Structure formats: structure tokens, C-alpha cells
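Every protein chain except one is present and positioned as in the full complex.
Let's look at chain A:
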């Protein structure tokens, strides 16, 4: 693979300007109560980009108090859905006006490809906000057909103060997966962004204020999971919690919720998603799709297609082409438009991925390409492919969250369904076939929240997303995504002298 690491060779790294480094509470940027800060690092170099106010329990308390006040007494839940929608539309327009600046922040903070950030992540956030802006006035209750002489109806009311804990792999997208529907529903929120990537979240807080989101409705508290995150999860005044992150932390979040006020929780967790390539597939298309599914965002994506099952008739040809294609990847500075893969987000992740590669080799899988770190600084790893992978190997069971593909051979539909489901995860799956019956059968048989047939990462604001099994519960996006931010209230009163029921 071509190493394009470093900078200044045929491309320009745009000026990185960090405007917001403090906590955003009740409409103001403030220091942490403790006065502490932490460094957010550039994964291209490992250097500190900026020191960020480090939120802790005391700050979460302040943020929740502000959100509580905004919800209990402020205008936001008392506006019409249309009025909230207008403000969210304005928010979306402001994002569109700052695409470049926001994309720079996500690239420097998370090592994400700058070109993709400008073309997809940031405009996609505006799109998602517009979707929920349009949904804000379409939250319908229902009138009921009661079995008694009663008039009954349901009201869908905002659930209240919502804690939102978002991960570092898609700092912008994940922020709006949660903030979009929560705000549309009329909730007040406390967002804890990941400590690796606080920069864009703070910028969004600023834009929200400019758009007219009232003070206290959106609070952003950067900090660490065990302190700030835990404080949100166990807060007695948080009415609902939505978390995206690892399955291990998801378990802690749910425990904290259970042990505090039994707040309902939705979790979008890890995955080990299979892609099943059948003999009838267009080979080149399949190879491209699988490459895309595994290596997008350096494999740091919960729905990454990391278990690749290829039918025996095309297996050998597939392996050869997949290796050739992986070798064409250009790993390097994510600001470089030629680069297809940036650095892993931080040292921990980088070391974890390399450790799994080592485990894969020790467990007896065959390393076909990649397998090593690259570049002389930062957290770059070569796109890696293993073959001869067995179902019970760690690299076929655990979420690696890096550019590592595990290739496996299968014979029959029944066999591959069984293998695909042989996991504690159930987030997504890919199917590559031209056959309608295979597509339908496998779609229904795989226990996963998203099935992409002859495509992958087909996310859309209207398409609900979330996991089966230990990949979590509750959906983000779509009208389903609103549900978790709503309470259902049933109102009943007797009817007298009604001519019909």
C-alpha cells in the first residue's frame, strides 16, 4: 500500500482553529467546577490540539439542573412542534454554513477523512436535523376504540431531561442521531461527548444557541466516562438515557440507570457484523463492497462488516482480489485527498487493534495482507486481511474496531445463516447476491437490526437503526428514533349519550 503519511506533499492542511474548549451549560461556555482540563489529541501525531474543560459530577449536576429548569419551566417543550422545527431548520442551515470548519475539527480530533467529512458527515448532520425538524410537528397521539363507553386518547409527551452519551468514531453523526430527535420531541438534553472528540460537539452547542435553541435545552459536557459519563447515567434527575459506545460500557450505563432512578435506557453498542457473499455475486462489486464495509473510517464503526463469509465457488478469487484491493489503500494524513484511510483515534485503540492482529496470527489464521502499523508517528495501521479464520477465534468473535477483515468460506445457505448468527452481537449484516429468494430468506434469518442487500452503510434519516442481542436496544433515526424521547399518556373520560362509539 502507498504510504502517504506526513503532510505538505501535494496537499495543504487547513488551518485548525479551536474556538470552543469549555463546557456548554445553560447557554454559556464555562470552566469546569474543578478548574481541570484534559488534552484532546491529534491522532495523526499524538500531539495535544487543545485543552478542554474536564466535566465531572459537579458539572453534570449543573448541566442537569439547567436542563431540568429548561424542561420544567422553559419555553422549549411549550412551543409548538412547528416552532421547534423552525429553530432546528435554522440550526441545520447554520451547519451548512460551517461545513469546512466542522469537518476540520472532526478530522483533526478523530483522524477522519476530511473529504468525507465535508461531503457526508457534516451535510448529513444538517440533513438529519431537517428530517427531525419536519418530524417535530408530526408526533401524533391516537384516539382509541375503547370497549366501554369511554372516550380515550393518547398524548405523546416529551420524556423530559435526557442524557446523551456519544462516541468518538462519528462525533458529528452520533451527536445528531441523538440530539436531533430529542430536541424535536421537546426534551432538554445533557450531552457527554467522548473525551477523544469533544471539539465539534462544542461547536454545535454554539450553533444551536445562535439558531435560537433556548438556554439550558442543549448542554454539552466533555469529560471522561467513569466520572462525567457515570454521573449522567446515575443521575436521579435524568429521565432517559441514550448511549452509543461499547457493549462493556453499555452494561455499566444500564446498571447505573437501574441502581439510580430506573431511567429507561437505549443502547447502541458493538457489533461483529457478517457480510455474506454468494456465488452468484458480481465478484468485483462484492470485493469493493466488502472493502468499503470493513475499512470505512479505519474500521472504527460499530456496523463494520468484519466477518466476511464467501461461498466456496468464488472464495479463492475473492481472497485474491480483496488482498489486491486492500493493498491499494492509501493510509496517511486524512487531510490528504488521495488518502483513503487515516489514523486510529488514539493510542489505546491503536494498540488494541495491533494486539488483535497478533492474536489472529497466534490463533492460526493466515495473514494475507497488512498486519502492521505504518508511518513513523501517529496511529496508522495497514488494512489487514486474515483468511482461514474459524468461527471460534477471537478475531471472528470480538469487535476489533480497526481495519481488520476476517474471511471465511461457506457452502450452503443454511450453513451460513447458522454461522452469521453465531455471535453475541446483532447490529447489521450484508448480503451480496442477485437471487431474490436467497436475499429474502437470509434477510429474515439473520438476527440483526439492519440488513443491507447489495449495499452497505445504507444509513438514511428515515431508516431506523439499532441492534439485536448484545448490540443494544432502541432505535436511532427514522420516526422510530423519536419514540425513545416520548412518553405515552392515555387520557380517558366517560361518554354519555353518545350516538356511536
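The rule we apply is simple: a contact is a pair of C-beta atoms (placed from the backbone, for glycine too) under 8 Å apart; a residue touches a chain by one contact, two chains touch by 3 or more; residues count from 1.
Just so it is clear, contacts and distances are computed from a predicted model.
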Which one, "18S rRNA (guanine-N(7))-methyltransferase", "Eukaryotic translation initiation factor 6", "Aldehyde dehydrogenase domain-containing protein" or "Histidine-containing phosphotransfer protein", is the UniProt name for the chain you do not see? "Aldehyde dehydrogenase domain-containing protein"
From A:120, A:151, A:352 or A:419, residue that would touch the chain that is not displayed: A:151
Given A:135, A:269, A:289 or A:453, the residue that touches the chain left out of view is A:135
Contacts from chain A to the absent chain lie at residues 82, 85-86, 89, 127, 130-131, 133-138, 140, 151, 413-414, 417, 436-437, 440-441, 444-445, 461-462, 479, 493-500
